[in-house]
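Would you mind keeping the following structure in view while I ask a few things?
One chain of protein is taken out of this complex; the other chains stay put.
Chains here go by letter, A, B and C, matching the order in which they are written, and residues are numbered from 1 within each.
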């Protein structure tokens, strides 16, 4: 498939998805497909005035939207879910082209958007607060949740649309409005998503300005972070980004929902079902070319199974099909760009210096273009959990370490600064429960017999420590998008004080 | 009562409460009672090494404590509640001496500690997470809550012990350990509380190091804020303090529970029960000499009742007994110190410059000592909500404004940077419900027919905007003291992926 | 419109809705439209063997369905919701024809089905149990909810399809299967609903037998009630029916979800907004020709507003358009049958004997057919709450009583055996809150400034006392359709006993 055909396919998809030509042609931001490294669009960037206007419009829309009953807000999201269902093939394909994901993962990402819409529709008749027993006669207490305001969403290239939807579907049902800064690397899928949203909004008769996309780099992100009209910012990306963003938000008492780096480990225990392990580890470590925040990066293998597991893993690693993610059978698509490739190679070099035996990791499929960076996923057998292992490298490197003592493996597992996701493969109840316990994994996601990646939207998604502490998607993650009010109503004629205090002026 | 007798009474109380002489005699931190301005103790300060040791001990204790079953942790708190009940009179009296609160409020503060202990004991058999329906066959999902680590508590002089207890009772039941930096102005009540806690801990056979007090100034506070071993800091105080603390915590991804400034307003509607209003406003505005974070500071009075209400309020203000808070009948004790007095006078001067008619506000009871700062509470009738009104002055000034239109009053009410507490006095259902609604008060506490102060511990306590967003005490505030894990357990032999993704390596 | 045209329209609708001719032609159960009293179908009845087979099939389907992940069960309900949306006009029309509801209410009933589907879809990723703190080390406690089994649904003519959907949408998402006995008076809408469900089931690839309709009279109902394979029966109808059903279910320890009679009252207080009252009372008392379980039947009007309200109500009652419910502008359709008409007249006669002044109540629109029973809704001004007032008559009679003392009105309000729904119209906060309080209305639904009918599906629907205590639709009503398991998992090597019991055998 020639370069020009890729650009043409992109243009066709965008047209079908409802994005105006003017938005992605002739703009200042060149968009490159990692599949071939060629340019597929030139997107118009949002300048400071445009960003200000988007926030202003979102704030204005919020004044109205917060008063629309939540189930009616839910109806908008239901209609949006129908648009996503109808456009699933196209939008999934665009994810594949812009982010380089294989077809199944591109579609899976759109499915995740659909799922969160369904969930948010259900929430729209809940948003439960509490009624609470009060110590004072003729009083009533309750807790109510109200819309918060404008929510800024800063998303990363690797989940170019799903992460936004986790935030936006919930935020919109909660009565908030949304301004979205997608990654500079993946603005097209953002524009397409916005177009689908607008279609749904028109059908729902929703007010204008509920959602906007602002395209650009760091300056645009900072504008969102520092703007007092933005009540909360949900930021997904590196820990470095989070470390820059979090204090700025904190200094103006804005809310931060941070989804930062992960360095996810798995323990393979003696009783593990190795069939499950090979499949689970391969998907978790290789899927999305190792570019998920929940990608498996560290593997602790019990001595008793190490020598039977490693050959199987090496075989899987050696045999996975690398190439154009649009093609059936491909399991490993490209890295996002050259910088990602360089960081991977640097990490492997460090690992070797630390004594690693590295399998794979080399560049592959140079036939697909000099600017396309494909690699064979790397298995790095490590003598110890050195600094490079404790550092997140956003690439398909799986560091493998041998263990004999479960408690020591658990300690090593937790001995990294990140705290996103984690797994144990075991059929031993005691090991599994220990891993799930207060002294087990210190991550926000703790799994048994599945890899660390691939969360369902029904649970709260996010992590601890340098992962930033935010939670999105299911459970009570919606509370981050609302403000809570504790109410006491006195309907009596007396004014008893709490804690038996007396204070009589008349 | 002579100066020396106050110091003697203090020493007697401390002895009865179990505080060693060495802790409060001969130290470098002079403690002054606002009642007379005289020195009542010299407390030993904690140096950097001591603070480091306290944190280290708390962290070590955490390793054990987190594995103690929560109901057994609850038993410790139950025993602590019994100690507080037994020592209520003494500890309440010490609060009166050190913080200047009237007797009823000193006792009320201890009662609040007792209440939170009861509540925390109940929590200790709950700490509910969720089990969640999963989309994958032979899988199970759940959400579990685990102990977090060391919690730093930074408290202010005005609730010298209750605020700590809200945090500590919950944190300890959650499996955390606590290091407490009380206000430099009120270390004695902290030492007494710690002594009572240790008594309970001994009876419970609890491990050492669960709770520690570190005494000192800003440097000690910063040590807590910056120490990576401290997982969360709950800080109560001014917005300025919060603005310094929050970004530092954010930069290391530690949790912040912020309870900062309030600038609490009340709307007095035409249908308000003026008997309730006079009592409610007086307690809320004058109680604790205006030094509560929930003190009522802004009053919006409907034109139709202004002229009947104001004379009654002025009469109440003119007649409240000011003086030694230990004496029966006293309703207004001293300000905490000269700086508080100066800030109050400066604010009144600004108010006058803005056109205020000020009633009261002058110094009173100079007979009680040149270093004791008593004032008559001030009613400032304002022509408009000027800047001084929008600023929190920690003193008994109530700015009164007239309104005619409810929506305009609501807008004015919300037009301050703080968002802690708020009230409406009305018997009109529509007004009350509007005030409670999404377009009503933007505070964390929203009351009807009671003043903004005097929360029960059953609700979540805290506020929005510059108040900092933290929540303490009841409802699900306990979640801030734990870490959440989302768990998926696969007990089948297949490995279905979420969102229907397929990825087959073998 | 001639008789034959109504039958023809019915046949056309059924065909469009996917019901086979054989199901509604030539059967033994004659179906009559209350609009004209003419026969519109002859439905095939289910015999004992057919009922047994339906239950057997539902039980067999349950064995599979309970293992299908809940979100996949939810997907079926989502698709069913889409079918309902697509067929809304037709199904609503069929409700109008078969039950006699006006067009807007026929459509509203289908909308309620749609709403509950949306809600159930959201539930399908929740069905939350709890994880619970345990007193024993190395133990874990949780609470899980599992599918229950076959749920029998017995519904009444007045909500011929919505009530089933409240039960079925939730039950199916919970993993149960459903056997439905609709009223003998309204089998057609049931068959149509079943056809739409089967369409959705086919699209979802759901197993066969998830839902079945059994048509017939009391014997079929008893078969459901007595069959040990039916785990729960949700029965909507009269208190007499409930009194027969409940002990039979209890004697075999099956679950009963009872939605029985209501005798719903409203208090009109001095501060009530009379514009709201007239509209609210008219809809609640007249809507569905007084044949809702939540129909307003008793009105307590404060002396101070009685004389201004009654003329307005009388005017509304005199002016509502009575007639063919298919026609625009009609507000009052027919009673369901002659027996209903007779019971209404008997009640009015009793009321008159008790001293009532009755306005309206007479037969109307005899031009529409001798077997069609239209009435002008009746206002009965009562001197006291006599026995006829305390009895539910399923017809549009509103008993009006005067009151002076609020507490006495409240007492009278509660002095009936039923406990379904209730209202107060007031702008007085104290009255409203008292009505909502522990000493207020003793009903399951307690409203302020809206009538007792017209519940949203987000709340739990049902009542106390002789209403039977069941709850359907929102909140945690889903728990009635599942079984709860309390789990304790020991993953340690010791076996500590709860409550510190010791019992050592080795």
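Simple rule for what comes next: a residue touches a chain if its C-beta (ideal position, glycine included) is under 8 Å from a C-beta of that chain, and two chains touch if they have at least 3 such contacts.
Computed from a prediction, not measured in an experiment: that's the story for all the values here.
Asker: For the chain left out of this view, which of A:6, A:41, A:113 or A:127 touches it?
Answerer: Among A:6, A:41, A:113 or A:127, only A:127 touches the chain that is not shown.
Asker: Going by the contact rule already stated, which one of C:39, C:229 or C:483 would touch the omitted chain in the full complex?
Answerer: Only one listed residue reaches the unshown chain, and that is C:483.
Asker: If you put the missing chain back, which residues of chain C would it touch?
Answerer: 66-67, 104-105, 107-109, 111-112, 115, 130, 132-136, 139, 141, 143-144, 146-147, 175, 242-243, 246-251, 253, 255-256, 258, 260, 273, 275-276, 278-280, 282-283, 286-287, 316, 319-320, 331, 432, 436-439, 441-450, 454-456, 458-461, 464-469, 471, 474-476, 483-491, 493, 495, 497-506
Asker: By the contact criterion defined above, which parts of chain B meet the unshown chain? Give residue numbers in ascending order.
Answerer: 71, 74, 78, 115, 118-119, 121-126, 138, 140, 429-430, 432-434, 436-437, 456-458, 474, 489, 491-492
Asker: By the contact criterion defined above, which parts of chain A meet the unshown chain? Give residue numbers in ascending order.
Answerer: 67-72, 124-137, 139-140, 142-145, 426-430, 432, 448-449
In this text, only the chains that are shown with their structure count from here on.
Asker: On a C-alpha centroid basis, what's the spacing between chain A and chain C, in Å?
Answerer: Distance between chain centres: 43 Å.
Asker: For chain A versus chain B, what separation do you get between their C-alpha means, in angstrom?
Answerer: 36
Asker: Would you give the residues of chain C that are in contact with at least 2 other chains, written as numbers and ranges?
Answerer: 71, 124-126, 140, 429-430, 432
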